[in-house]
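Here the complex is missing one protein chain, while the rest keep their positions.
Chain lettering (A and B) follows the sequence in which the chains are written, and residue indices restart at 1 in each chain.
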Amino acid sequence: MKQSPDAIVIGAGIVGATTALALTQAGLNVLVIDRGHVASGTTSAGEGNILVSDKEPGPELELALRSRDAWFEIAEAIGNNFELEAKGGVVVARSDAGVRGLRALTSRQSSAGVVAQDLATNELRTLEPHLSHSVTEGAYYPQDAQCQPMLAAAQILKRVVESGGDFLPETTVTEIKHLDSRVVGVQTSRGFISTPIVVNAAGTWAGEICELAGTTLPIAPRRGFILVSVPTKKLIFHKVYDAEYVANVSSGSADLQSSSVVEGTQSGTILIGASRERVGFKEGIDYSVLRLLARQAIELFPILAELQLLRVYRGFRPYAPDHLPVIGEDTHVKGLWHNAGHEGAGIGLAPASAQLIMESITHQQTFMSGAPFLPSRFQGGVVA
Amino acid sequence: MIHFSFEGVQLEAEAGQSLAAALIANQQRITRLTRINSTPRGIFCGIGQCFDCLLSVDGKLNQRSCITEVHEGMVVQIQNGN
Partner (left out) sequence: MEIKHQVIVVGAGPAGLNAAKYAANAGCDVALIDSGKRLGGQYWRNTGNEVLDQSTHHDFDKGSLLMDAVKANPRITIYLDTPIWSASIIDQRVVLRTKDSSFITQRLILATGAYDRAIPFPGWDIPGVMTAGAAQSLLKGSGVAAGKRIIVGGTGPFLLPVASALAEHGVEHVEICEATGRLAWLPQLHVLLNNPNKILEAFTYFLTLRRNRVRMHYKEAIVEAHANESGVLRAVTVARINSNFQVLSKREVECDVAAISWGFTVDTALALSLGLSASVASDGSVCIETDEDQLASAHNGEYKIFAAGELTGIGGSDLALIEGAIAGLAAANARETKRNLFKMRRKARRFAGALQRVYPIPLGWKDWLTPQTIICRCEEVDYGTLREAERELSATDSRSLKLMTRCGMGMCQGRMCARNISDLLGSNDEDRINGTKRPIITPITLGELAQEGLL
C-alpha cells in the first residue's frame, strides 16, 4: 500500500467504488477505505435500479440521464460482470387522476430528454401480461436499466486495485485531520495516512464522517424494506411500478410512504418494494410494512398472491432534506469532498456523480453545472 | 392403501406416509432437476430443512415432499427448476 495516496475515498459502496474508478482513470493513485467490506452499506440493500423514469425534469434527472449511459460505458470498460440489463421500465396508473398525472409527467420528461412512450391498455398488456385489470394505462421507458449492485461495486473496486489503487476493508476512520482548513490526512484504526484529498462516500453515514472533520451535513436514514420471492419462471418482464412512486420519493413527510415497485432478477426471484420512512436507524423488521408491500404488489399483479416469499431485507437510504445528492467540496474544510446523500437513486446516479466530482477535483470543465449539488447549500457558507 | 399419481403414473402408499417416503418405496429417487444446471436431486435432510425434495402437489409449487403427508387422489408433478 502506498504511503500517501493522491486521494482517499471513504466508503466502498457503489458511490465510493465509482468515484475511485473515475479518479483512477484520471491518473490519481486512490485508496478506498471502509469500516466493513465491499457494499456493506445501503448498496447491498437496494434493487440495483438505474432509472430516469421516476424523476422530474431538473438537476437530478440531468445527472440520471448521463449516469445511465455511463453505466454502459463502465460495462464496456470492465466487462458486464454485474448483470447490467437495459430492462426498461413500465409505470402504471390506476385511476383517472393517476393517468392524467402520468401523462403530464411523461410530457415534461420528454422535453428534458427522456424517452417515454405512453401506453394504451392493450399495449400495456403486451409488455406485462400479468398486470391486474385494474391497471388501465401506463408509460414505457426504454432507458430504465438494472444491475446487481454488490457485484458492480466489487468488480469496479477490483478494477481500481488492478489499476494501481488500494482497498482497505475493516478499517475505521477516526479523524480527518486538517491544517489551516486544508486536509492533510486521515487517522484510522490502522494508523495515520496522509493525503491532500478525501472523498466522503459514506452514504447514510456521511454525516458521521463529516463530524470526524469538524464539519456537518444533514444526511439522515430513510428506511426501506424489500421482499424477495422464491425463484420462479418469468412473470414480470420489466421494472414495473405505480405512478404513485414518484410522489413518494419526493415527499418530505417522515411518515410511511409506500407504493408498489415490482421486478424480476436474473436469478429468477421477484423483488417487491418500495417503502420509505424516517424512523432513524431503527432495528428490526416491521411486519406491518411488509404486509402493505405485499398487498400493493398483489393489486398490480394478482398472480403474485400464490408466490412464496423467500426472504426480506432492509436498508437505510441516505436522505438529504432537498432530495438532491451532495456532490462537491466542503465549504469549510478544503480538500474534503462529499459524494453522498443519493437517497434511493444511489446505484443509478453513481457513475455520473463520480464523473462530476472527478472533474471538479481535477479542475476540468464539468459535464453539467454542479451548483445544485454543492455542500454549501447546507453549510451556511459561500464557495469561493 | 392410498392412491396418488406421480407424473401421471398411479402409485400406492400407506396411510400416514410422507410423499417422499412413498416415492422412495416406489423406487422413485429423483424428485427434481435443479434450476441452473438441471442436475437431479432427491430427498436429503428428510425433515423439511433443506428444500431439496420440492415437488408440485395438487398444483401448489415448492412443496417439501418429506413433510407432506400423502392423501387419496394427490396429484404430484416434478417442477421445472425450482
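Quick notes on this one:
Here, a contact is a pair of C-beta atoms (placed from the backbone, for glycine too) under 8 Å apart; a residue touches a chain by one contact, two chains touch by 3 or more.
The structure displayed is predicted, hence computed values, not measured ones.
Of the listed residues A:Ala77, A:Ala120 or A:Ala305, the one in contact with the hidden chain in the full complex is A:Ala305. Within the set A:Ser44, A:Asn80, A:Gln117 or A:Thr216, the residue that contacts the chain not displayed is A:Ser44. Mapped onto chain A, contacts with the missing chain fall at residues 37-40, 44, 150-151, 154-155, 157-158, 167, 169, 227, 229-231, 267, 272, 284-285, 287, 290-291, 294-295, 297-298, 304-312. Seen across the whole complex, the unshown chain contacts chain B at 14, 16-18, 20-22, 24-25, 29-31, 34-37, 39-52, 54, 62, 66-67, 69, 82.
Here, only the chains that are shown with their structure count from here on.
For the pair chain A and chain B, the distance between mean C-alpha positions equals 43 Å. Those residues of chain A whose C-beta lies close enough to touch chain B in the complex are 230-233, 268, 306, 308. Chain contact summary for the complex, chain B toward chain A: residues 35, 60-62, 80-82.
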